[in-house]
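Beneath this line is the structure, given in structure tokens, with notes to follow.
One protein chain is absent from this view; the other protein chains keep their places.
Just so it is clear, A, B and C label the chains in written order, and each chain counts residues from 1 on its own.
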Amino acid sequence: MKKTTSAAEAISSIPEGATMMIGGFMGVGTPEHLIDELVRQNKGNLTLITNDTARPGVGVGKLIEARLVKHVIASHIGTNPETQRQMIAKELSVELVPQGTLVEQIRCGGFGLGGVLTPTAVGTLAAEGKRSLEINGEQYLLELPLKADIALIKARQCDYYGNLQYRLTAQNFNPIMAMAGATVYVEADELVPAGCIAPDDVHTPGILVDYIIKSKVMA
Amino acid sequence: MKKTTSAAEAISSIPEGATMMIGGFMGVGTPEHLIDELVRQNKGNLTLITNDTARPGVGVGKLIEARLVKHVIASHIGTNPETQRQMIAKELSVELVPQGTLVEQIRCGGFGLGGVLTPTAVGTLAAEGKRSLEINGEQYLLELPLKADIALIKARQCDYYGNLQYRLTAQNFNPIMAMAGATVYVEADELVPAGCIAPDDVHTPGILVDYIIKSKVMA
Amino acid sequence: MNDKELIARRVAREIQPGSLVNLGIGLPTMVAQYVPAEANVFFQSENGIIGIGGLPDGMENPSLSDAGGGMIGALPGAAAFDSAFSFGLIRGGHLDMTVLGGLQVDSQGRLANWIIPGERVPGMGGAMDLVTRARKVIVAMIHTAKGQVKIVDKLNLPITSGRRVDLIVTELAVIKPCEEGLILKEVAPGVEVAEVRAATEAELIITEPVTTMELE
Partner (left out) sequence: MNDKELIARRVAREIQPGSLVNLGIGLPTMVAQYVPAEANVFFQSENGIIGIGGLPDGMENPSLSDAGGGMIGALPGAAAFDSAFSFGLIRGGHLDMTVLGGLQVDSQGRLANWIIPGERVPGMGGAMDLVTRARKVIVAMIHTAKGQVKIVDKLNLPITSGRRVDLIVTELAVIKPCEEGLILKEVAPGVEVAEVRAATEAELIITEPVTTMELE
């Protein structure tokens, strides 16, 4: 059985300056409760790996606003003017990666792969500094693994063993990040007994989950 | 809506000498009805990409017995003495690939990736002829994509749009092969109306499926 | 009919029944409403769903959104998946068509739509994967930006992909990029070829009689 914990306690164990993956796409499928705690406990100097920086006041956008992030690796920051502002003011460094590449890099980190070859971004600004390989006459970029100290994950359901099920488009980066974080914190809307999520419906096996936190949503 | 077809008609459209991926692990999760039809129609000269050659009389083992396969790419052939016999007699060529590598190669084929780096098999016989790359001081093998003309897939449920759900360990290579075959034939135990498989429970979206064949199992 | 509706209606005619289509945020999203339901087109959103459908009033679900974060509905038979699978569909050539907006397209049909260096750096999101590997790429955009040409001889913005897009649809014209350059195929109702040329920096080639866009 896993032990559940409070958001406050969970976040207190995270050091400043951690490299952190956070699930979600424009805030959908993001563990808001854990993010609120990061802000409340003022955990700074973070390196953030996430799809986008959402909007001010939403999802990881709250971490940006609170100036807790020093470096972000993401595919899109256009919807959060505060990210742009901090980037231009050089308060925050931003590494932009194509979305399909970003998720494969995280997958490599979690799946024990040394890298992956993608045709995406060949010949673009996003290829700068990356190794290029020719395979059967076609050019590919070699993209390297991304790992993190911490993964913050949002799930719909979590059973007593930590088995997770996500909901609709709130899935996005969550299951892949659950593989790539050294310590995995899951915020779940509903906690259910073992057996309530059938084996074929488990999206992330509980063996990957370290801490379970109940979200503020009633269920 | 997808059109269902008979196994006989489905298989009649497959040319001799096709490169074929077939799902299953020791026959579990293998489309037996489609395989019986391949044997009945005597489709020969096949290149077979599959996890293992099962046992005589079971799964793809039947194709080996019927001498329909000229080349097999698999991770394990030890449970089928007939595969060994044909290999030693040079009637069949066999390419052995570690299981985790094989599934990643098929994934690369289906996911549009040019290759993947794995630590598995470095320094072994299975590394022969493969390119090796050093990443952060560690050696990896560059494994190239595998694709197929045809993928034969086994599912538990299939809805009117071809959305699939697999059952327990009968999942194995099926969902990845459904991405990597140019034409995908699915044999399903149960055909259900659209909506019967909830969006979060779909393992393979119907858009990947070309032909639906009802299995002989009652449901 | 305003310019955006005209573009959306024309793009809708390119969509094949039963195909899998990804629509970008903004103007491209409008295309869906002009595709008849009986065409059985599957709309994908790269954040993880096939089967986007109408959203009945009051039925919003915070876990069901499009790539812009807007609430959407889904059809029976929809399928949800993670980002790795979603981009596997895109990169693996399983996506029949993507419709995207553009900042610039050049005479070789190459698209720039993700960054204006020093001014606006939104990021590429899924655009580079989509343009590189969707089977068909349609750029749907207003022909010029506040008087500035957008269909240019040479891009001065960074490219999204080295791949040549398949079609450009604007409120003035339908243009097909190919090996030889940009071929002017159609003009909007009431628009003259000279008008299109005046609003376009890149050379427009005419190989067959230019027809008038059909919109219904």
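By definition in this document, contacts are C-beta pairs under 8 Å (C-beta built on N, C-alpha and C of every residue); 3 or more make two chains touch, one makes a residue touch a chain.
Computed from a prediction, not measured in an experiment: that's the story for all the values here.
**Student:** Under the definition given at the start, what are the shown partners of the omitted chain?
**Tutor:** Taking every chain of the complex into account, the missing one touches A, B.
**Student:** Could you tell me which of B:V103, B:A151 or B:V202 touches the chain that is not displayed?
**Tutor:** Answer from the full complex: B:V103 touches the omitted chain.
**Student:** Looking at B:I14, B:L48 or B:A74, which makes contact with the chain not pictured?
**Tutor:** Among B:I14, B:L48 or B:A74, only B:A74 touches the chain that is not shown.
**Student:** In the full complex, which residues of chain A touch the absent chain?
**Tutor:** 1, 107, 109-113, 159-161, 163, 179, 193-195, 199-200, 202, 205-208
**Student:** Since one chain has been left out of the picture, which residues of chain B touch it in the full complex?
**Tutor:** 25-29, 51-52, 54-55, 74-79, 84, 87, 94, 96, 98-101, 103-104, 107, 118-126, 156, 166-176, 203
One rule holds for everything that comes next: only the chains that are shown with their structure count from here on.
**Student:** In terms of C-beta pairs in contact, which of A-C and B-C ranks higher?
**Tutor:** A-C
**Student:** Quick one: chain A and chain B, Cα centre-to-centre, how many Å?
**Tutor:** Chain centroid spacing, chain A to chain B, equals 32 Å.
**Student:** Find the geometric centre of each of chain B and chain C from their Cα atoms only, then give the gap between the two centres in Å, rounded to an integer.
**Tutor:** A distance of 35 Å separates the two centres.
**Student:** At least two other chains touched by the same residue of chain C: list those residues.
**Tutor:** 49, 74, 80-81, 84, 87, 90-91, 133
**Student:** Considering chain B alone, which of its residues make contact with at least two other chains?
**Tutor:** In chain B, 112-113, 199-200 touch at least two other chains.
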